[in-house]
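In this view, the complex is presented without one of its protein chains, the others remaining in place.
Presenting chain A:
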Amino acid sequence: MNRMVPPPPTPSHVTEDGRAIGPVLMELRNITLRFGGVVAIKDISFDIREGEIRAIIGPNGAGKSSMLNVISGFYRPTEGEVWFEGARRPPMRPYKVARQGIARTFQNIALFSGMSTLDNIMTGRITRMRSSLLSQALWWGPAEREESAHREAVEKIIDFLEIQHIRKTPVGRLPYGLQKRVELGRALAAEPRLLLLDEPMAGMNVEEKEDMSRFILDVNDEFGTTIVLIEHDMGVVMDLSDRVVVMDYGRKIGDGPPEEVRASKDVIDAYLGVAHD
């Protein structure tokens, strides 16, 4: 995708591999989330900086998806505050969060299964569509120009994700790995400021995982998109992320660069001591 790349933010931190990491984009302060008696998240705080890939890892049931749902507005935290772009975010419905430029994928894939790949990705641009109902109905010039601009953006994403061959296929018929890719495409179509990926590589074979890793890195590199990545596979996380939050039983047990986190005793205990798939 050869779109205009925004100028890199003033680096306030540069990672070892030389990527620039900017100021805080989102901050989670003392988030607690309860479902009846179950405490899914226990008083967790961390921040997400512009341009970074921030991983959240932890065994099954640690509360990773719940955290992503809090960020994207699908869950409302029982306690705590979400700060976005320097302001405290009031409790907000998911569609409003999306309109603020936060796009996401789901652990259990949520696609429009009756629609084609193209239409699914096009739907990702809904928040960017402007034309009024009337002008669209009458197919006035501006509406037509807008439509073709959106199509162009979608085609670029399709090229970028190398899914030209399934453009017209109803996504319900696609294999799992490709569905995950389409879902990423739909999230990208919104040109988000913050991209939330819930286990984008789960259930993939090695080759598919490599492709997906490459796409994630490219999105981050080329467009400077900030990414929150939930991942099970420790190896993948080490390769991709700039900083890692480690969760276990709803608590945060580690936070820092991947090497540091991997060396931490708490993390080793949680990861090696607890059975997970």
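Please note the rule applied: a residue touches a chain if its C-beta (ideal position, glycine included) is under 8 Å from a C-beta of that chain, and two chains touch if they have at least 3 such contacts; residues count from 1.
To be clear about the criterion, contacts and distances are computed from a predicted model.
The UniProt record for the undisplayed chain lists the protein name "Amino acid/amide ABC transporter membrane protein 1 (HAAT family)", from the options "Sulfate adenylyltransferase subunit 2", "N-methylglutamate dehydrogenase subunit C", "2-oxoglutarate ferredoxin oxidoreductase subunit beta" or "Amino acid/amide ABC transporter membrane protein 1 (HAAT family)". Only one of the listed residues, A:51, A:77, A:124 or A:200, touches the absent chain: A:124. Among A:111, A:166 or A:253, the one in contact with the hidden chain is A:111. Contact between chain A and the unshown chain involves residues 72, 74, 93-96, 98-99, 103-104, 106, 110-115, 119, 122-124, 126-127, 129, 131, 133, 136-137, 139, 147, 186-187, 190.
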